[in-house]
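Just one protein chain is left out here, and the rest sit where they should.
Read from first to last, the chains carry the letters A and B; within each, the first residue is number 1.
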Amino acid sequence: MGLDEARTSARHLQDRAGLTESPLAHSIDELVTEIRALLLEASDDGTLLTAPFEIIPLLRHRRDRRNPETLTVWCGETFDQGQEGGQFLHLSNGGRLSFSLTAEYAGQVRRLISYRFHLRRAAGLSPAFLRFDLNPEHGVHEPLDEPRCHLHPGSDDIRIQCPILSPTEILHKLLYGI
Amino acid sequence: MSPAETTTNRRERFRQYMNRLTTGATPMRAVTEGLYVPVPTGASAVAEKLTARLDLEPTSSHLVVGGIGTGKSTQLLVSVQRLRELPDSLPLYIDVASHHDLNHLKSGVLIVIAGLALSEYLAQQKTDVAKKAREEFRTAAQGYSLWVDDDEADYDDYGPSGRHFKVEGVLVPPDPPLDYTSAARLKSVKVLIEAAREVSSRHNVVLLMDSLDRAPNMDAFGTVIANDIRGLRELGLGVVVVGPLRVLFGANRPLTDRFDHTYYVSPVDVANEAGPSFLKQVLLRRIPKDILAPEAADSLTHYSGGVIRDMLSLARSAGEEAYVSGSNTIATDHVDRAVDAFGRSMMVGLDDAEMKTLQRVRKSGTFVSSSDKDIALLVTRRVLEYQNGRSRYDVHPTIAPLLESLADSK
Partner (left out) sequence: MRTPVPTSISEFVLRAATRPAEGDWLALIVPERNVPATAQAIVTELPTIAKRKVNHISEFDNPRELVRIIRHSRESLTVVSGLEKFSPVEWNTLDSMRSRLEGMSTVVFVLSERQGTMLSDNSPNIASWFAGGIWQLEDGPAREEEERTERLAAFRRATNLTDEEVVKRAEAGTLDDEPAFAEWLALLGRGDLIGPR
């Protein structure tokens, strides 16, 4: 049946997308510094209105005490539901950005566990938001409906499958490529 | 076009601004890049007085002292420029510390350095004149670099088992004779002076010796003054020495008598109208007009306390504060943050006794330098002495609010 074939095709696509993960920085410190440098550069060239000394405390990271190979990085609010106020990176085009990610750095293994990069665009623009999501590996959802790695083009119910991107690749896209 | 394509990079813009205010670079830069603004008449206008006196008295000797960062080196460099404009003057600027480790300052060192400086001048003139004398100083310098003491026996002095006995004279000269080595080297210096005069067609050779304010102790400074400077003066040279501020105090004071004139480079007095106006000129000569708000410029001149180096440091820090806070121009709140950081930096290492002294100066303007610690407060600019007819003391403006706050909290 068409639906079965579509599901199989989506699973294959997910496997193929997952096989070529973007390389991550060699260490936790390098990853965080890379992200911080990118955001500061964006502030310097006027893409971000957020000042350098606002960016630094906004970008936070922490290693899991019990599992120190697990890293969490976050910047801005937990969710962006269009609420007034809150902590975000503000773009000069009127948009605002928040993101978080978890990663594993265990010896030679470096991988992204999950991420959420949410760009809310200026009022009146369509789509109203873009969100890159990487769900943890659960294998519960059908990739046809909810692929592990996907883009929400302005709707929480629509997910477009995409390869796992590195944090800097996503930030470059959202800051400079929209 | 996206912001990335149209907007000048903020960090680069502020870097360029800060680069124009560099203070840790050599003082030479301010002079050679045309950034120097002549100091208004007053105690800080040393170069004018120095060159006027050397014009009238070419073989006179001068001692220049002042706190760190008050512009002593700059005044010396400006003096060199002015002296060069005089038809008969040949000034040679010597940074002693770049030739010799000041922790090993001893008699003879300045004579060798003077010989090297004259040698360098003659080498630049591409002449073989006085080649032998030049070689001697290069050898002597290498000897000093290896820290080998030039131990030549004093042939006038033989022990009881010797073949001659010295009969001491009745008169005891006020100054001990120059040591043998120094005396010998001074003869070579004389040869070089004559050569320099011939090559340049200028008769009045003036040596301007910088960085002796960093002499490790007053004994070392006193030794080179008593021996080397005395010897050089006897050759008919004009001599200018930057010395330690401590020379003005207590048992060190008689050292100033070895000089014809002593100058104290004081900060620019910010209490009168001319001072802040001059400081603003210095600032605005270096930076683009659109980056610094006028009120911020006023604030910088006030909080500098008249110390140009501190004003430039504060201006740089204010630029940094403006950059990190996302602003495109420097406003008074950026200056305020820079002032706070600067003041806190100045207060690192102060003990309770020093704090007490500073509070007293802040409240009453009285300062009596009765100890080494008190003098250190002057040297390090925590206490500023303004000499404009009469002496006036104040704490550095960047620490005044912090002192006030500490006093209020008690």
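By our rule, contacts are C-beta pairs under 8 Å (C-beta built on N, C-alpha and C of every residue); 3 or more make two chains touch, one makes a residue touch a chain.
Bear in mind that the values here come from a model prediction, so they are computed numbers and not experimental data.
Touching the chain that is not shown, out of B:Leu122, B:Met347 or B:Val395: B:Met347 (per the contact rule at the top).
Annotation: of A:Thr8, A:Thr78 or A:Ser155, A:Thr78 touches the absent chain (contact as defined above).
As for the chain not pictured, it touches chain A at residues 29-30, 33-34, 36-37, 40, 52-53, 56-57, 60, 62, 64-67, 70-72, 74, 77-79, 100-102, 113-116, 133-141. Within the entire complex, the positions of chain B that touch the omitted partner chain are 11, 14-16, 18-19, 22-26, 68-69, 95, 97-98, 101-103, 211, 214, 216, 309-310, 313-314, 316-317, 320, 323-324, 338, 340-342, 344-350, 376, 379-381, 402, 405-406, 409.
Please note the rule applied: only the chains that are shown with their structure count from here on.
Per-chain CA centroids place chain A at a distance of 57 Å from chain B. Against chain A, in their complex, chain B makes its touches with residues 2-4, 6-7, 9-12, 323-327.
Across the complex, chain A meets chain B through its residues 40, 42-47, 49-54, 92-93, 176.
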